[in-house]
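With one protein chain withheld, the remaining protein chains of the complex are depicted in position.
Order as written gives the chain letters A and B; numbering starts at 1 within each chain.
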Amino acid sequence: MEKITLAGQIFQYLITGLTVGSIYAMVAVGFNIIYNVTEIINFAQGEFVMLGGLIMVFFYAVVKLPLVVAFPATVLLVTLVGILLDRLAIRPIRQPTVLTLIIATIAASILIKGAAMLIWGKDPYDLPAFSGRNAITVFGAVIQPQYFWVIGFLIIVVIALSIFFDRTIVGKAMSACADNPDAASLVGINVQQMILLSFALSAAIGAVAGITVTPISLMEYDRGAMLAVKGFGAAILGGLGSFPGAVLGGLIMGTIESMGAGLISSGYKDAFALIVLLVVLFFKPSGIMGSIEISRIKRF
Amino acid sequence: MLRIGKLPIAVFALFIIAFPWIAHKIPPIENYTDIMIFAGIYCLITLGLSLLMGYAGQISIGHAAFYGIGAYTSAILTANYGFNPWLCMFFGMIVTAAVAVLVGAPSLKLRGHYLAMATLAFGIIVYIVFNEETAWTGGPDGMTGIPGLSLLGFAFDSVDRYYYLVWIFVFAAFIFTANLIQSDTGRALRAIHASETAAGAMGVDISGHKLLVFVYSAVLASLAGSLYAHYLNFINPSTFDLFFSIKLLIMIALGGMYNLWGAIIGAGLITFLSYEWLHYFEEFEVIVYGAILLLVTIFLPKGLAGTPEIVKTWFRK
Partner (left out) sequence: MILKRISIFLTIGLFCLGLTVSPALAFKGAYKVGAVFSVTGRASFLGDPEKKTAEMIAEQINKAGGINGKKLELIVYDTEGDATKANLEVKKLITQDKVSAVIGPSLSGTSLAVVPLAEKYKTPLISCAASYKIVHNDKTGKPYKWVFKTPQTDTMAVEAIYTHMKKHGISKIAIISGTTGFGASGRGELIRLAPKYGITIVADEKYGPKDTDMTAQLTKIKGTSPQAIVNWSIGPTQVTVLRNWRDLGMSDIPFYQSHGFGSRKNIELAAGAAEGVYAPLGGCNIAELLPADNPQKKVTMKYLKDYMAKYHEPLSSFGGHAWDALEMVAKALTHVGGDRAKIRNYLENHIKGFVGQHGVFTYSATDHNGLTKDAFKMVVVKNGDWALAN
């Protein structure tokens, strides 16, 4: 084994931070979709990721579908779960307040997690990496090739979503619902359908995150909560509602964790990212790319 | 809830006083006194939280941290240094208040989800400190040998005795909080909750009042933590993690937010649900718990404390 220099180490910390951060970014993007349409935070977002991984394992290892077929099948099934979540947990609430909706998503996440525990048990599961397991070396730093899939999907998703929300009618209609649902329905937008769509999209993206991450770090029934917390943090750091913000937030959090672990103390690495998050919030209360004026007119 | 009736308090007090006697007479529920101790400890926290969330409109997903600071301060000072537990309890409340001011002052200018994340981040950071600073806290394996409580030779070393101790504190906190709501401060809080702009225009010190409620809720949580530590004689960091903060949130939501009774009902209900009533379902315990939560959230949006209203409307239909 060749010796590694300090510069080499720091570069590795950076690369690892960016790759892990891209996972947080994907989860953060999922949070933003639902937020952009409903202004609520979906605490079950992490469970979509978990389901993506485990259902993919089911399709691939049990039903023996080839990866290329199992992938969209999984995304579809998780999207269905997202739709069910909206129909059964969100839609029935008569007078939604923010706390009620948060509790509803928490209850949903408890249910989903409990069901996953009964179906898949408590063991972790693995998936084969899409393009093999041999680590790639980039200027002296190693990366698992699977991470390129994560980053690749992240880029595609962010670009597609930005185009969708900015350029298409449906996307603009969805954004209108968040700003002022009464006005939106007055101009003929079916607010309920837009909300449904946002949950479906968010679930789909969560599933993609889960499927691409499982070959790297396995997946078990209770992985969702920690990913949700970090994804939420990334979304806030970047500014809620902003997709580029979500990516930025995720990458920053991943990098601080990695640098903190390598250079200062690995026991406290999660704390470092959160402390930076708090400091940023104290100076820029709506996140890095969030706008204060916009956050003031939001209802929550 | 503007006027807290004296009659319900008296009735409830009677129920609490008689409860251990009732429990002893009915074998299947004999251990309920034990569970009620924890319900009482959680009530202390939810009373403050319901004030914070209901009246000041601030959300906190990190209150387990204050619960933990109180517990660890009491534990470290009594188990390692042998100081008087009551003084340590009081000292713990002061330490927690200081932390609450330090964290609260900059946080309270955050709004909505940003504030929620800030409290979440704070809660996790404190948990990590409890977990990592093994020399002080014993790390993940926790601290043993925490002494029990006694006053002038009377030791609170049985389930029944500790039960009465905890519930005396709960009633004191309840009455104090009720008075707070009905005082000038309470009115200012309600004004802020209704409309910050209007209240500000009237000259109400918004950030000062928000901070006051935040610190008050933190101090109550600290007291609860100390009582917990001295009862179990053992604490470990996982008691004070994110999941507990979320559990507190659920207690408030289920009980009803704008309502001190809601805080009591919510704490009691969730305590019994998660510790006792769902044993029967074994592996399905988690699913039933989630289902109950969802059903109550959907069909009883004002929480259980709002049920009398709903029952009245039913009978009218």
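The criterion applied here is as follows: a contact is a pair of C-beta atoms (placed from the backbone, for glycine too) under 8 Å apart; a residue touches a chain by one contact, two chains touch by 3 or more.
The structure presented is a predicted model; accordingly, all values stated were derived computationally and were not measured.
Q: Looking beyond the chains shown, say which of B:31, B:179 or B:207 touches the absent one.
A: B:31
Q: Which of these, B:6, B:25, B:279 or B:316, touches the one chain of the complex that we don't see?
A: With B:6, B:25, B:279 or B:316 as choices, the missing chain is touched by B:279.
Q: In the complete complex, the non-displayed chain touches which residues of chain A?
A: 1-4, 6, 9, 12-13, 16-17, 19-20, 23, 117, 121-126, 133, 135, 142, 144, 213, 216-220, 222-223, 225-227, 257-259, 261-262, 266-267, 269-270
Q: On chain B, where is the contact patch with the chain that was removed from view?
A: 27-31, 34-35, 38, 131-132, 134, 139-142, 144-145, 159, 228, 232-236, 238-239, 273-283, 285-286, 288, 292, 295-296, 298-300
The definition used in the following text is that only the chains that are shown with their structure count from here on.
Q: Cα centroid separation between chain A and chain B, in whole Å?
A: One centre to the other, that is 31 Å.
Q: Touching chain A in the complex: which residues of chain B?
A: 53, 59, 106-107, 109-114, 116-118, 120-122, 124-125, 128-129, 131-132, 242-243, 246, 249-250, 252-254, 257, 283-284, 286-287, 289-291, 293-294, 297-298, 301
Q: Enumerate the contact residues on chain A facing chain B in the complex.
A: On the chain A side, the touching residues are 35, 41, 88-89, 92-95, 97-100, 102-104, 106-108, 110-111, 113-115, 117-118, 225, 229, 232-233, 236, 240, 267-268, 270-271, 274-275, 277-278, 281-282, 285-287, 295-296, 298, 300.
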